[in-house]
Each structure stands twice: as structure tokens, then as C-alpha cells.
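The complex appears here without one of its protein chains, the remainder shown in place.
Showing subunit A:
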Amino acid sequence: MATTSTLHIIDGDYGLVSFDVGCIESIFYARLKQIPLEIKFQNNLKSCALYNAPSWQSGDSTVEKFPNIMMQWKKTHGNLDEGLNPKEASETLALINLVTMKLFPVIEFLYWVDQRNSEEFTNRWFMKALPFPFNYSYTKRKRAEALQLVETLYPVDTDLDVVKDFITKTATQCLSTISTRLGKSKFFYGDNPQILDVVVYAHIAPLVKLPFPANDIPSLLSMWPNLTEFVKRIDAKYFSDVKREVKYLAVETTLRQNDDEVSYAAIFILVVSATSLVVGFAVKRGFLKLPSMF
């Protein structure tokens, strides 16, 4: 049974194994437990039409969403955090709750609600990464979901700047909480990653790796170097095979460089024309006397 199981996920980029938080959790969990499965990226019509990433398909049954997939894997492959005592297990539950409730809205906001990010980056990436009709439906659906999430969390505030203020505040609070909890240790409990590490990694890695155009929230992470170290440690150990180069938006970076050159030229032309205008004006009015050329 194990050999025929497949995991359908959204593709990744920029050294991130997938763009979707649930997909990162599923892959990481599967690698930790060494569950034999075939990973399929959603880049063809059939996969997009039949499955909602992340979804795990084994035989005839399909399980969607990471918590459900994890429950299934717990039954078939055993529990990931057996070694924890009751108090640690209870802390795990509380911290997972904190991360999913506080950090997930932050990611959704950055991906889809923040206008600059979604127009210049996320939306374009998904448009390229997914096949034709589904890229439209997927981005539309995700944006609607994210907007709903933000609306229900902050029902009174309609101004997105105010909401962003709140989101930045929750992000800061949540990140500082997990940073103090992690401290200087390698993983949250002991020397091996547990389910809490999986969840925390999946929620922090996109902030660390993705080059968001408006990155004031991701840059907050530099206040807690131990979290960045934590992501690097896990990358080196479990995701060393993930390629770092840019897959889908490569064209855009070259365009950017052209953009920069154009802007230098523009500055040059502007400076020259402005100076000549001023000099011309001065000469004409007689503020500046040129030697007898005329």
C-alpha cells in the first residue's frame, strides 16, 4: 500500500520546497518519518483538476489538508513525538495553536492581501507555476480566502494600513514568543525535530526565503537570529536537495536590471536638460555673460 501513495503539492522556488504552508508541513513530516511516497507537483491539468494541494492519495482514498494527513500517517506510521512527556505534549499543543493562529494570517496577508506583494510577486508566480485555467481559479480563490480571514480577524477596521499595523504587531509578538521558547537549543525538544518543529519551520521558512517586494514584516525576523539559524539548520539536514535557483520568475530579474539601466539613463538626461535649461535661462536674461561668442 505504501508504495502506491502519492502526495500532490504546489511547487516550490527560491530554495523553498513548496509555496504552500500545508505542503511544506506534509513534505517535512513525510521526510522525518521516512514515509515512502511519490511527490507530484501540481503542474499538469489532471493533478490540478482532481486534487487540492496538499492532498495525499493512497489507493482509492484521498486525504486533504495537513492535519488530516497527519492523523492518517499517525495511524499507519506511528507518532512523531512519542518521546515527549505529558507536559511537553501539552506545550506542543499550545505552541502549535499559537503559531497557526497568529502566524498563518500573517503569511496569508503577505501572500495575497498586501497589494504590492500579490501583484508584483505572489500572483505572478502562481500564474506561471500552475497550468492555464487553474492558475486563475487558484489565485482568485486564495485571495478571497485570505481577505475573508483578515476580515473576520479584524472586523472593525476596514483600512488595510491599520490592519497591517495590527498584523505586524501580532507577528512581532508571536515570533518573539517562539524565539524565546527555542532559545539556543537545536530543536524545540531534544536533538530531533518534532511536530512542533515541523509547524514552526513551515510558517517561518516562507518569511525567510521568499523575496517579497514589500518586506517590512519578513525583515522583522532579523531581530531573532536564532529563528533564521533554525531554518538554515533544517534546510541543511532535510532539504539539501532543494535547488536554490529561481525557477519561474527568472525573466523578471533580468528585466529588473534593464529597468535600473533605463533609470540611470533617465537621470542623466534629466540632469543634462535641467542644467542646460538653467544655463540658457541665465544667458538669455544676462545673469551670465559668455565671452564674445555671439
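Everything below uses one rule, namely that a residue touches a chain if its C-beta (ideal position, glycine included) is under 8 Å from a C-beta of that chain, and two chains touch if they have at least 3 such contacts; residues count from 1.
The rule we apply is simple: contacts and distances are computed from a predicted model.
Undergrad: Have a look at "NADH-ubiquinone oxidoreductase chain 5", "Metaxin-2", "Ribosomal RNA-processing protein 43" or "DNA replication complex GINS protein PSF3" and point out the UniProt protein name belonging to the hidden chain.
TA: The missing chain's protein name, per its UniProt entry, is "Metaxin-2".
Undergrad: Looking at A:35, A:89 or A:160, which residue reaches the missing chain?
TA: In the complete complex, the chain left out is touched by residue A:89.
Undergrad: Tell me which of A:4, A:148 or A:276 is the one touching the absent chain.
TA: Here the residue in touch with the unshown chain is A:148.
Undergrad: Could you tell me which of A:50, A:162, A:223 or A:279 touches the chain that is not displayed?
TA: A:162
Undergrad: Can you work out which residue in A:4, A:115, A:137 or A:173 touches the chain that's missing from view?
TA: A:173
Undergrad: Touching the absent chain: which residues on subunit A qualify?
TA: Listed in rising order, the touching residues are 86-87, 89-91, 93-95, 97-98, 101-102, 145, 148-149, 152, 155-156, 162, 165, 173, 176-178, 180-181, 183.
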